[in-house]
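Here we show just some of the chains, and they stay where they sit in the whole.
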């Protein structure tokens, strides 16, 4: 029940220096609490790690961690740890000038394998020195990102990646054999032979590997409009198939038993697709997030906030960014899906196609339920879907307190409010307040009778609703003399009874 | 439109040293924003102001402001100022030992009029010295509390009060003639002759007076149960009659033109009547708070929080306290009534028996509406009351953003949630979270069409609902290429149109 919170994605490392990013991360950790955070750009120009210089007529390289330390210090203070991604190539070490993204990550192999190994070793050694081996041992270290795509790795050259991986993995283990290294962070489109070939390579050369990683997305081709795209989506279950693929592909290889991390997943792989901002998105992903824990060791939502610049600077507050949070910390419906999960217990009592029921150590029962989603968008959203459940509360309570939080097309849907406000690109302070208010889930509560130790729930879901129901046994301390009917000085249920006389 | 926020009441001054009190006050100021705060106990034992001692064989008196300064410093930092009440009698200056309240405020005349005058003068001079005359000139200074009741003033001796008043008023003016002094802070039960006699006295002896004050409550005799009472209530309009009384009673006297302050008002005068905690209470007071501004210069809700000990230490979280906030800052429905008012504009557009409509400088229109209340509690609460209004938005907007916040029996009613939780006297951390959640108003929003510069509102009110509706003109920035129908990659409203081609 915790693979969903093992890791979350984020914009490039340099952005972690931003206040908006850190405030979003603080909110995320307070209301959800991820264990690791993964992002590109550790070695890119903006972090200033690889610093060649001349002295005494020779070329030398300084490894500088001014910004890396600022970021990691902040992460640890917020209770989250790096899922390290080694990449992209520092300009001073690159063999070519091909870049990816608006921010120009260099995607060419190193010009000098030894200097690359020294860079990895120096970086990991610095982290161990600053944060301690016990700490860093818990941080997975992944080599590069989607080397099977020519946009992310020059010519998508698998042999060159194997070379890069081998140098990096050995450099990590040079620092300490207990550190965890892995890859190859494949894209969803990688051909089925990629991973077996990688397995063969590491086995043949006895290269260290502690985990295997790939990515998963479900969107089709991008249909462009200014500052955005639209895309078709495959059914959400396709994500589960993608999650399951590495174990299937590695069966029978030397890597068969390794942990598998989905180091990125989402519906669309584009940071400018408005579907990310919608209530539909939360309902679409609910069965995935609630159900994928058996398939992999982690699956990292890409990304936690909209501080993200792969396509340049966002031109409006809502712009279809990946984030669970917009700039300035407005919670999108998918944020609440995660926040709801974070309030659930460890023990799974039931699972279904539209619900998950858990219990925690105190006996509190929680239900997550979601409305069905038509991934084609052809019909109207289904309203009125019902989920009926009987949940165990214990023999001692006469009633249960039932609290329900919901997001849907109507509730907890800041994007809908933003559109009603006229889609303001740069909302005023008052509009931001309205959006923060609109982003709050709807909340209801009632007391439910408990019979034979169980309470009955009959939930009707609004269009694209995701709902969390918390059910707690009530220990009744209402005093025996309490009588509603006397609230306004009336005679009470048993008029004339002696429990309270008049005075004054 | 601001008499309602001019002043609010509070538990005795010593309690202002408490963290819970100050956190409640901070929340109050952030979400409502009162100008002044009034409370008993400035000269009572727990504040340590009047300190007789012996030196060189003589009795001397030190005036000490250790705690007074801590409180006033905190008030000013929170943006609220004292409405000073001079009382009760310091033990070392009292002529008898009659006390009021669990905390034993001494209610006897001073044993030495000169020492009383010196105490008042010394205190006011200290405040002027520490905070500046410009600041303190804005703080009304009221002499004593409800001297017409024998519980609050020995024998309810009016002549003795006149004497006390005269000494105090002159002492205040000794410090600076521009300081404001007033009284007599009469109880609702004061006979009609009290105020004219007081007017006659001050006129006859040319005693300084800058304002007149009295209190207002609507509850009947207390019917006791353990740790609480029940009382009948008079109709809310009775409060308006009480507010109007001083001007009526003073017509034709020398005090006829003075400002009138209702320095305490509420339904019940008891800090242990559960009616204070209810949704009914907010709806009951809504017409009073929305409408009394014409009758008086201020009317101070008694009190802003449940940190209050006149009847001893509260034995449960909800205990019928006066507070707008419980201990630990749970907002009661009546808190929201005030918070709603605080979001309204300065310009009154319309008033009715169930609504108030205002506009602010930006053109934003706000509506406060409330459901009818049966003050006898005999019938069931009315649900479904409708309020229909047409509000002016301006000629330029095609739509308006309408945001509605509500408290009622169902929504924003933490007391109801507390009862569903089994009335826990000392709620656990998790229960406190549930209560804070339950205390949030329900919120909805939609876009309304604007025709001829007006938007139509048709509000249906739940039982005991008080609702705030904010209506703002929309400036539409939605780009021309936006098409909902393309969200999931569909062909769009005008399939085949050229605005976006496919690519990868």
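All chains are identified by letter, namely A and B, in their written order; residue positions are counted from 1 within each chain.
Here is the rule we go by: a contact is a pair of C-beta atoms (placed from the backbone, for glycine too) under 8 Å apart; a residue touches a chain by one contact, two chains touch by 3 or more.
Note that the coordinates shown come from a computational prediction; the quantities given were computed from them, not determined experimentally.
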Given 2 visible subunits, total identical subunits the whole complex contains: 4
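The rule we apply is simple: only the chains that are shown with their structure count from here on.
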Centre-to-centre distance between chain B and chain A (centres being mean Cα positions), rounded to whole Å: 45
In the complex with chain B, residue positions of chain A that touch it: 219-227, 229-233, 274-275, 278, 280, 364, 375-378, 399, 401, 403, 410, 417, 419-425, 430, 434, 437-438, 440, 442-447, 472, 474-479, 481-482, 485-490, 499-504
